[in-house]
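Quick one: structure below, then a few questions.
Note that this complex is displayed minus one protein chain, with the remaining chains in position.
Labels A, B and C are assigned to the chains in the order they are written; within every chain, residues are numbered from 1.
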Amino acid sequence: MFYTVGIDVGTSTIKTTLMSFDDDGANEKLVGQVLSKIRKKDAKEVIQQAYGALLAEHALTPKDIAYVATTGEGEMVDFRKGHFYSMTCHARGALFLNPDVRAVVDAGALHCKALIMDHRSKVLSYRMTSQCASGSGQFLENISRYLGIGLEDIWPLSLKADKPEIISGICAVLAETDVINMISRGITTSNILKGIHISMARRLLNLIRMMDVNGKVLMTGGLAKDEGLIAALQELADDDKKGLSIEVVSHALSPFAGSIGAAIWAGYREVRLAA
Amino acid sequence: MTAKKIIEDCEDLYNDLDFTSVKTWKEKTGGKAIGYLPVYVPREIIHAAGMLPVGIMGGGPNLEIIKGDAYFQSYICHIPRSTIELGLLNKLDCMEGFLFPAICDVIRNLSGMWQILFPEKYVRYLDLPQNFDKEIGGEFYRHEMEQLLHDLEELSGNKVTPEKLNRSIGLYNKNRQVIDKLYAMRVAQPHLVLTSDLYLLLRAGNVMDVEDHTRLLEGYMAEVVKEDRKKFDNIRVIVSGAFCEQPPLALIKGLEASGCYIVEDDWVLGARFLQKDVPITADPLEALSDAYLNDSVSTSSKYEDEKEKGKYLVDQVKMLNAGGVIFCAPSFCDPALLERPMLTAALEREKIPHTSFKYAENTGQFSMFREQTGTFADSIKLWGEA
Amino acid sequence: MKKITPAPVAQKDIEKEESMILQKKMIGDHFKRLCTAKEAGKKVVYTFVPGNINELIWALDMLPVHPEINALQSAMRKKSGDYVMEAEKHGHSEDVCTYVKCDIGMLKKGNIGPTGEKLPEPDLLLLSYTGCFTFMKWFELLKQEYKCPVVMLQVPYQANGKIEPKMTDYVVRQLKEKVIPALEQVAGKKLDMNRLSALLESSARAEEDLVAVWDSAKNRPSPIDAYFGGVYYVGPIFSAFRGLPECEEYYKLLRAEVEYRVRHKLGPVTPEGVMKEEKYRIVVEGPPNWTSFREFWKMFYDEGAVVVGASYTKVGGYYDRGFRHDPEKPLESLANYCLGCYTNHNLSSRIDILEKHIKDYDADGFVINSIKSCNSFSAGQLMMMRELEERTGKPGGFIESDLVDPRYFSAANIKNRLESYFQMIEAKRQAAA
Partner (left out) sequence: MEEDLLAWLLVNYKLAQHRVQLEALKEGCFKDPAVTEATKEALEKIFAELFKEAETMFQPNVKSRSDFFRDIASSGFMTSAEKLAKNDSVLFDRLISIFDRTILRVESKSYATMFETYMTFACEQTVKHPAFSAFGDRIRKAIAYAVSVEFQPINTIGTGYGRARLPFPKNQIRSEILCHGLGAHYMFPGTRTVLDIGGQDTKAIQIDENGIVTNFQMNDRCAAGCGRYLGYIADEMNMGVHELGPIAMKSRKQVRINSTCTVFAGAELRERLSLGEKREDILAGLHRAMILRAMSLLARSGGIDDEFTFTGGVAKNGAATGALRTLVEENYGKKTINISADSIYTGALGAALFAKRDQLGETVNVDLKKLKKQKAAIAA
């Protein structure tokens, strides 16, 4: 048996995952994972800490780890053995979390990516959002700040909405004024959030629509925890008259998909290198 | 001179927005210089008139655009605005004339703007034929070249005899042969002839005399084999779409760094536009015209009704044993981006993997490109061809 | 694009409706002809508006289809958004000409034409184009979809502001040696030059009347809106009908109506009735936005702005300076017609044309509607604006939208800019007074 670690370095969070394999690389198992926010700290330090803590928790030392693989902005990690690109990892992680899915939407702090893959998680096609943060995770975070609510409170509130106030195409930064405006017009927080979820979902749907997607779509990345967004995306997809028939699913470990994928690829490479 | 030093010199030329080498050439020879925009002009004619053809490929990543934006909306590609910026900063003053070949509406309209902005300069829109029939398109093109030749004779004060023109044709034939060799070398040993090297070498040809350039290339080829360069586990790809506005050098380097060896590309395409030697005949204009009509590369600014779209690209992939194709085109570039779906369709018929992205010559952020090309390289590496 | 329903106006304005009704009928008939073309054994030729050689097509008894017209009609029927999206799904970039994408998208979705019926497939793609490189790509793309021959007619660019003999020769030669033989082959018959001349003669008469309509904008108030109304006025002559008797009839009728309005000092008819007060006389450069055409127009007439001259209505033929199709020199005049279309003029000439419009029609200023996805028009417009301001001393306004991509019509933004622009003219007037 051997261990690998996958580290997904994002713009706002670091995801670290520990996995184990049989000697022949089969039977991959998830051993543990940690999520650390970078905030205003030095990312490298955060990575070191997370890595150390995760190993300590499972009574392991760096010597026990056969392969450390990074993804995302992970090229800065000097103790890595290999680096895989993020879509390669998200696809593999998604397949691990849900073997039925062939499409993945990775919605993170700044970027959103949608990809389709085959049964081996080979990326067949993908679409990405542009260099405008409107509708991204950071956008939602800003809004929640303006509304003064925590990230975890977003989805329960959104699900309670009865008359969503739809806004579209607004700047992630100038949205503040729109939010203030809505508050002064007496729109409830729930309805504001749902409206924002709908506009974000539109953006995601536009990515998905650009490809031939059918069946299950797994959400990965930080926004996969946002059930309000997922609900909005599902509703929009159902309403869509263009013959899109998808089921949006998430997984408790969705935010870790990238790091899981990296750890699995690490296992794969390790066996290959040994051979 | 070591290969590294040669490339450093080329990089200096690449970064030199003052066109010092052109000024030096002019001082040395007393000749005049003619700037031309992408993609192709018959440089042989300029050369035969005793002038230096200078390839202008925008301002690149280092030029800050202050006034150029006043001429172009945000949804027009970047190269015309940086070219205007260079013009307004008097950096192109060392050229006596400018040629704008027919390539797209943007360059075409830029020729009109240039006429208004710089009335004291010789400005010519070179209308290239889209009809490839010798009797029709050839006839028209011949008129265009005759006019150009006549104008340049006037501008330079030099008579262009068929002998002179043939001599120039010979020199450019030689130059293209050496470039072809360099490309062949890269195909064989992409880890040795780095794409960034090759690119800088070609760019150097934009601003120097053709004979000097040929010598430079030969010098590099002789030197680079002495280098000990590490071979990476990279995939082999063809890059297509960047025939006009050039990607920033850092992006080219980034492609290599993210796991791709480039075995064919279409940057600085004008230098390789004609694919065979132009024969030395009694009627050199005819020879040039025939070469254009019959032996020029396939690219999106040319209309092709006879040939099957994408066949050229597919053949290249097979011939060069490439693992896939990366379309890398300037944002808002109609010719390249409208061509893309046709090429991808051809690739898909042959099950050749491809990916694509857009850039501007001054793009400064590369992480997204890296992600995309990296994922692309991963998928080919991990799963082989299919 | 015919669906203009003039609000109930005074009885005498019935006349106005007559030309409208006629145009509507013409278009309806044409589409009917198209839908039954295959059964009727008629050949269908796809070709473009700028630089079209309709007379040749008609002379050989074939039917023309203009993809741009389909695109703009799709936009007016609010279908273009989906079509553009469909094309993007098939790998088209968001950056490129949306006319192309709208057409490709429509094709991918079953090629249902403006009347809700399926359009016939082409028997020939006649790539006669002028003023824009994108047309070439467009037909290259269509060629992938249809198994039919293509023939191209390249029209050289007026880079030096004039038509040189070698240009005309080049076009005539292509007509003679490439285009006509290709047409004849598909039509299965020989071209009858007398028939062609007769058609051209009819074209010239319609052209004469159209120019008179443009000229009427010199009156105060102007009886026409040369842009928003103008795009309807050019409908028949730009699209399928130039050379046909009904086209001639349409322009005769239109001219009579306009002359009536001049005599009665009536302003142009807008979707909300006859325009009351003519506050601003404007010249417009650039194509309109089709997805929000009404809304866009309203931003003008609500402010009392009438467009007295426009360059867009010259893309399918520029007749203001005297060019007419000439039955005596059929091929040459077809060549010169192609060479003379608005976007085939270099930038200085385009500025000259607009300057002349501003002066001839005594405009208060000019507005440029810059189309995000049309390089042919847009590249250089900012410079045109500055030159025009300098030459005429009249203020220029600059707005940005798109032809058929609804995502690029930001009403609030455009309205804000136009409002500021009109207020600017007003403030200037007051300051001068």
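Structural remarks
To be clear about the criterion, contacts are C-beta pairs under 8 Å (C-beta built on N, C-alpha and C of every residue); 3 or more make two chains touch, one makes a residue touch a chain.
Note that this is a predicted model, so its numbers are computed, not measured.
Partner chains of the missing chain, restricted to those shown and counted over the full complex, are A, B, C.
Residue A:Gln138 is the one among A:Thr4, A:Ser121 or A:Gln138 that touches the chain missing from this view.
Contact with the undisplayed chain is limited, among C:Thr36, C:Gln185 or C:Asn413, to C:Asn413. Touch with the chain that is not drawn comes from one residue among A:Val5, A:Met19 or A:Ala43, which is A:Ala43.
When the missing chain is restored to the complex, the residue among A:Leu35, A:Leu60 or A:Leu110 that touches it is A:Leu110.
Even with one chain removed from view, chain B keeps its contact list with that chain: residues 64-70, 363-365.
Mapped onto chain C, contacts with the missing chain fall at residues 382, 386, 389, 395-396, 398, 410, 413, 416-417, 419-420, 423-424, 427-428, 430-431. Residue-level contact of chain A with the missing chain is found at 11-12, 38, 40, 42-44, 73, 109-110, 131-133, 136, 138-139, 142, 145-150, 170-174, 176-177, 179-180, 183-184.
By definition in this document, only the chains that are shown with their structure count from here on.
Contact topology of the protein chains: fully connected, every pair of chains touching. Rounded to whole angstrom, the centroid-to-centroid distance between chain B and chain C, based on C-alpha atoms, equals 36 Å. Centre-to-centre separation between chain A and chain B, using Cα means, comes to 41 Å. Distance from the chain A centre to the chain C centre is 49 Å, each centre being the mean of its Cα atoms.
In chain B, there is no position where the chain touches two or more neighbouring chains simultaneously. For chain A, the set of residues that touch two or more other chains is empty. Residues of chain B that touch chain A in their complex: 258, 365, 367-368, 370-372, 374-375, 377-379, 382-383. Note for the complex: chain B touches chain C at residues 70-73, 75-76, 80, 102-106, 108-113, 115-117, 124-125, 127, 129-131, 133, 135-137, 139-140, 143, 300-301, 303-305, 309, 331-335, 337-342, 344-345, 358. Of all residues in chain C, those touching chain A in their complex are 82, 85, 88-89.
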